[in-house]
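For reference, the structure discussed in these notes is given below.
Left out: one protein chain. Kept in place: all the others.
Presenting chain A:
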Amino acid sequence: MTGKRTLAYDGGVGDVFKALADPTRRALLDELAARDGQTLFELCGRLMTRHGLSSSRQAISQHLDVLESAGLVHTRREGRYKFHDLDTTPLREITRRWPVPKE
């Protein structure tokens, strides 16, 4: 079992691919790239008004959980608020594995 897993994916990169495979999650990353440190409320508003995605707040929250377990989003408690930040570091593994030629 472990051998098979190593064959398929190296380390935690599998989670990144799964996280990126969903258009709603990609839209969440787009909006966090536009502005870091957003609440769930702001992200839901941006998805609805800028991407026409009217998923429920619960569904968005679950998408954020997937992004967080892939290391692409970090949540930060600041006082009584919870903010979401983008972290693109896990994407580096993709170009490390399949180098992109210089332009």
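One rule holds for everything that comes next: a residue touches a chain if its C-beta (ideal position, glycine included) is under 8 Å from a C-beta of that chain, and two chains touch if they have at least 3 such contacts; residues count from 1.
We adopt the following convention: contacts and distances are computed from a predicted model.
Missing from the rendering is one chain, named in UniProt as "VOC family protein" (options: "VOC family protein", "ATP-binding cassette domain-containing protein", "Multiple sugar transport system permease protein" or "Tripartite tricarboxylate transporter TctB family protein").
Across the entire complex, the residue among A:R25, A:R46 or A:H63 in touch with the chain not shown is A:R46.
For chain A, the residues touching the absent chain in the complete assembly are 35, 38-42, 45-46, 48-50, 57, 80-83.
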